[in-house]
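What you see is the complex with one protein chain gone and the rest in place.
Chain nomenclature is as follows: A, B and C, assigned in order of appearance, with residue numbering initiated at 1 for each chain independently.
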Amino acid sequence: MDRVAQLQINLHPAAFEPLTLLSRWQHNGAAESQFIGRVRPTASDGAALLALELEHYPGMTEQQLENLAAGCCRRHGAISCLVHHRIGRVLPGEAIVLVAIGADRRGPAQRCCQELLEALKHDAPFWKRECRTDGISHWLTGNTPL
Amino acid sequence: MDRVAQLQINLHPAAFEPLTLLSRWQHNGAAESQFIGRVRPTASDGAALLALELEHYPGMTEQQLENLAAGCCRRHGAISCLVHHRIGRVLPGEAIVLVAIGADRRGPAQRCCQELLEALKHDAPFWKRECRTDGISHWLTGNTPL
Amino acid sequence: MALHTPAPIRIRLFAALREQAGWAERDWPFNDHIPPHPQAAPPTPRDLWETLQLPGALGDVRVAINHQFAEADTALQAGDELAFLPPISGG
Partner (left out) sequence: MALHTPAPIRIRLFAALREQAGWAERDWPFNDHIPPHPQAAPPTPRDLWETLQLPGALGDVRVAINHQFAEADTALQAGDELAFLPPISGG
């Protein structure tokens, strides 16, 4: 079964509403696994966070997301894949990432969603700068632990 | 951190729209993991399916779902938990189950969602009868493989 | 003090088991004599499964007492709701 998954990948410079995007998603399969990540109200050191600034590498980021999604869907036999990711200035509580996978069965849907989320966190060129309410800002050099 | 998760558990005798229910869900946490299961168009032997009939054990089913959700959220430190499950006659394409978990981090959200889905498939008293378009119907004695 | 008749045990069957047995629920008088017990000892789900000659093997079903999973050899109490649950397929 070497079916090619339908991929839909978007970068958003402004806030997006995950459930609205999910409702517009044309997908197939009896099982859907979804993940939504939002900006926390605190910086990694616990200070109050004003915003997260997301830098990316235009061209490469889209390309990498597509490569990662296609590979992940192929390995798990997923049917459809939706990725929305914020760029620019993201406020606490706003969605930063949405990953949704449609598959025939729950196992592939869940595993593919999980694996793609890890892949994009580690292998898609995004960089987060934390802007604290006290005026201090700094670049993060890794992800929150799994 | 012995925070008690907010549980919301519902059985639906009629079709429900998962995204509408998710949009009304008051939840917390930077990470949300969700799963939606729908009725397949074919029976387990590949014949065309007319409907799935879902019997349950009124009283015990709700109680068990609550026990399973509470235990799962406690083990994973999840903050909020939403479970919607159909009962009665469910048509192909209709949602049969929605599980959503809110947590501080993606790992607990994903693991809790996955574990609760398995738990309710194996330990909540639901029984599926497949009604085929050719008039034959029979009770399933297990779940589709993971 | 008046002499009370203890509440019966309510027995419930579901899905395929209900259809094979041909009934969904019935009450079992708590004090009824059940063969293996010389006197009116509290019956267990296993006793009732055998006495009622329910179809199939008890090992293939799960037992619930008052909406909680239970062992087949639990002593039942007057008024208990006992259910025999064929293999579950939810979600």
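We adopt the following convention: contacts are C-beta pairs under 8 Å (C-beta built on N, C-alpha and C of every residue); 3 or more make two chains touch, one makes a residue touch a chain.
No experiment lies behind these values; they were computed from the predicted model shown.
Shown chains touched by the undisplayed chain in the intact complex: A.
The hidden chain makes contact, of the residues A:37, A:77 or A:107, with A:37. Within the complete assembly, residues 37, 54-57, 59-60, 63-64, 85, 96-97, 117, 120-129, 139-143 of chain A touch the chain that is not shown.
Rule of thumb we're sticking to: only the chains that are shown with their structure count from here on.
Central chain by Cα centroid: B, whose mean Cα position is closest to the mean of all protein Cα atoms.
Remark: chain B and chain C have CA centroids separated by 28 Å (rounded to whole angstrom).
Across the assembly, chain B contributes residues 37, 117 that each touch 2 or more other chains.
Touching two or more other chains at once is no residue of chain C.
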